[in-house]
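Missing here is one protein chain; the remaining ones are kept as they sit in the complex.
Each chain carries a letter (A and B) given by its place in the written order, and its residues are counted from 1.
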């Protein structure tokens, strides 16, 4: 495996990577799911991203070597590192950190300079995921996005700051600068629109409609009490009506800025007509090429642009005779070492972090192994969280949500409070301790497994499996609802349906669980301070059934 | 107030078959001309929007039933001439269930069904 270890070669690689020839006359830049990561970070892509049913082995459900083959990515280079988990630690040390708004800003400016009129679309999950975003009530990200030059955005985790805060930002901070679009958000009483369904922007004389699709399952995956008067859902019919209305208004290009998750977008693209491209997010799939979906009206491109500020999607359309006739697409990785920091953005970030630096920099422990989260089942970061919960709460079992955000650390790195907040910074961070029957534990695992492995994407919510500590189980993703989870064991003994177990957890969605216990970062910080050194620990993974040969898993 | 008296035996029925027969629907045939608009996953099991459209000529009545509810018949709408066979309401659902739309058109009964999932929630990408 050849890695670029000297600066000259890295610079040459950068030049090649970011010298993207302009094509056509309408360009759209797309970022999504940055999860408030203003600073460069490490982010390891998954080695488990299972597809079942019709999704078996199809993008995004390919990992590792299979991923490189599926997209024709050269093994061993910078892009192979950006798109896969392969050889992660060595490659990360070689290529350095990814993302960071100062570096992203340089890339956005470079692309906008070569593509006059290009717009920057933000797919959401932008305001949540860091200590500073939480402590400033999203203000750091709101200001950073204005500085970055975002033109249009849609929503998911944004809603966990509450409906009033979202509307305040839309009406004050974003007025005349950034449009929030979401055709699928309506009031719960008379189903009135809450946001503009779409906007039409003139790019080089061509009317381009951007239709918004917020995360359909926000009131289910996140606390409903934060947006009690808003209803979401996929709203396929509403999408068709919005697309038709935009076309009737004269749009020659219609794109959807979506937070559906990629499997949902692929299904939607096959059923709704008149969409040229769906720019997708939520499932954090960094896809080097769009999937082309055929529907009764023609073809729709479906992209997904990864997460954590690691990528910028560049779509160039050739629009002639009132329609898109050709396209070029590239998902550019943002390597902080290959893109100089934009001065203005770097200064802004320094300023916004200054009041919190001391708190963020607290050294909690040193990790001997790599820490990461992303993957269908426990990552090493999650393992650490559930181990900490069991120890600090004196519980038998711990659950941690299958979030797809959360940055990675390399062996030998110091775990700071900032890193811990990268895994945990949410507006409902309370820890819980619950006496749960064995039967209830099974119900919880089955419920989440169905959200992940239902063969119909419209019944999926797009997170990963709940992370589990203490309890072992087997999982058959191909089985039906209620039949996937089996062989639940605790310390060598079978879990009994009628017996009660002490279960620790965090991030409760019910209103009744508000303030149920101290914030998870305080609980885990106590554990880390006491441990000082975190050894590399085995992952508590389920034994999988029926997944042999699935290109969505590599061990 | 309403023309027909409240159909107690249909609303009290504990099985789908009993409810159907109390409505005089027998075993309705599945029809693609009956369409249910409802979420795939309920945002709130206490308030699940369900809409029914019938494309069958001379639709006289539309009923909504929730298979796993203790009382499965939720509502029956009588559609007089001049009113469109297109109604929406919101129902309670205790658990994941098939929802049935039963349509009476030209004296015959037809139906469609759709699964609506009720989930515990909490996850995220």
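Here is the rule we use: a residue touches a chain if its C-beta (ideal position, glycine included) is under 8 Å from a C-beta of that chain, and two chains touch if they have at least 3 such contacts.
Definition applied: contacts and distances are computed from a predicted model.
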Item to check | Complex member absent from the view - protein name from UniProt, among "Molybdopterin biosynthesis protein MoeX", "Thiosulfate oxidation carrier complex protein SoxZ", "sn-glycerol-3-phosphate transport system permease protein UgpE" or "Membrane protein YdbS with pleckstrin-like domain" | outcome: "Thiosulfate oxidation carrier complex protein SoxZ"
Checklist entry - Among B:38, B:79 or B:116, which residue is in touch with the absent chain? => result B:79
Checklist outcome for this item: Had the left-out chain been drawn, it would touch subunit A at residues 189-190
Checklist outcome for this item: It is residues of subunit B that touch the chain not shown, namely 1-4, 6-7, 11, 46-49, 51, 66, 69-80, 82-84, 86-92
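Note that in this section only the chains that are shown with their structure count from here on.
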Checklist entry - Approximately how many whole Å separate the CA-defined centres of subunit A and subunit B? => result 37
Item to check | Complex contacts: residues of subunit A adjacent to subunit B | outcome: 33, 125, 156-157, 188, 217, 219-222, 224, 231-234, 237, 261, 282-284, 401-405, 443-444, 447-448, 450-451, 456, 458-459, 461-464, 466, 481, 507-509
Checklist outcome for this item: Within the complex, subunit A is touched by subunit B residues 37, 39-44, 47, 49, 96, 117, 119-125
